[in-house]
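Here the complex is missing a single protein chain, while all its other protein chains stay put.
For subunit A:
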Amino acid sequence: MDVKEIIAKGDLVYEKTKVLTDKEMHYCPGCTHGTVHKAIAEVIEEMGIQEKTIGISPVGCSVFAYEYLHIDWQQAAHGRAPALATATKRLMPEKYVFTYQGDGDIASIGCAEAIHACNRGENILMIFINNGIYGMTGGQMAPTTLDGMKTATSPTGRTVEQNGYTLDLTKMIAPLPGVCYVARHSADTAAATRKLKRALKKGFENSMKNKGTSFVEVISTCNSGWKMSPVAANEWMRENMFPVFPLGTIKDE
């Protein structure tokens, strides 16, 4: 049985979800943003909530997230996505509201907004893409940059003396009483992406149960910023980032 025959006779096992637009993503080859966008789109399709979902896109590479998912979007100023999501959810409690933010956006510029939205227990899902650097602006050091990691603004490696410790925002947010679900995942392999989808689904469900904020961190790569090939970046992430940011569910109430 050759390939053409399998395609003609076989069952369609996997195709691009209709929630993703046909527009080509502007992300670099191998960027985790694409995989996470797809995971979100597939969860939205599986739950049948395309008409009821509002996403808040951040500032950073994923600022154009609204171009790639066929749902309603708002674009927030630097780091202010949780504030905008708060307003959106309070005005339209029947909608599924989520924010999509990178580490520069949520852990640095928007740290206050993120922590206070979580502390208030807003019924939103916050998705935090952590690649350890500011990807869009050229790979500068972020609060989540690992100790000793070389970036554009720490060419000899980050040091604790000069730059302080790596910020673990997810761990910081987990003890807050307003937060009902905190998990950390990755999207480097198909298995990891499937786990991420389950976490996102749980987050969306929680946002309708008035349980509080759900927070899902995705450990990602920025192969252009890290100056590696996409596959090497994934391996580097597994070796260096997973020990500092261990994967798993941190809080589930």
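The definition used in the following text is that a residue touches a chain if its C-beta (ideal position, glycine included) is under 8 Å from a C-beta of that chain, and two chains touch if they have at least 3 such contacts; residues count from 1.
Rule of thumb we're sticking to: contacts and distances are computed from a predicted model.
Q: Considering the UniProt annotation of the chain absent from this complex, which name among "Thiamine pyrophosphate enzyme TPP-binding domain-containing protein", "2-oxoglutarate ferredoxin oxidoreductase subunit delta", "Electron transfer flavoprotein alpha subunit apoprotein" or "Aspartate carbamoyltransferase" applies?
A: Matching the unshown chain against "Thiamine pyrophosphate enzyme TPP-binding domain-containing protein", "2-oxoglutarate ferredoxin oxidoreductase subunit delta", "Electron transfer flavoprotein alpha subunit apoprotein" or "Aspartate carbamoyltransferase" yields "2-oxoglutarate ferredoxin oxidoreductase subunit delta".
Q: For a quick check of understanding: of A:C31, A:M136, A:V182 or A:V218, which residue touches the chain that isn't displayed?
A: A:C31
Q: With the missing chain put back, one of A:T159, A:N210 or A:S229 would touch it. Which one?
A: A:S229
Q: Determine and list the subunit A residues touching the chain excluded from the picture.
A: Touching the chain left out of view, subunit A contributes residues 1-3, 6-7, 9-17, 20, 24-25, 27-35, 38, 187-191, 193-194, 223, 229-231, 234.
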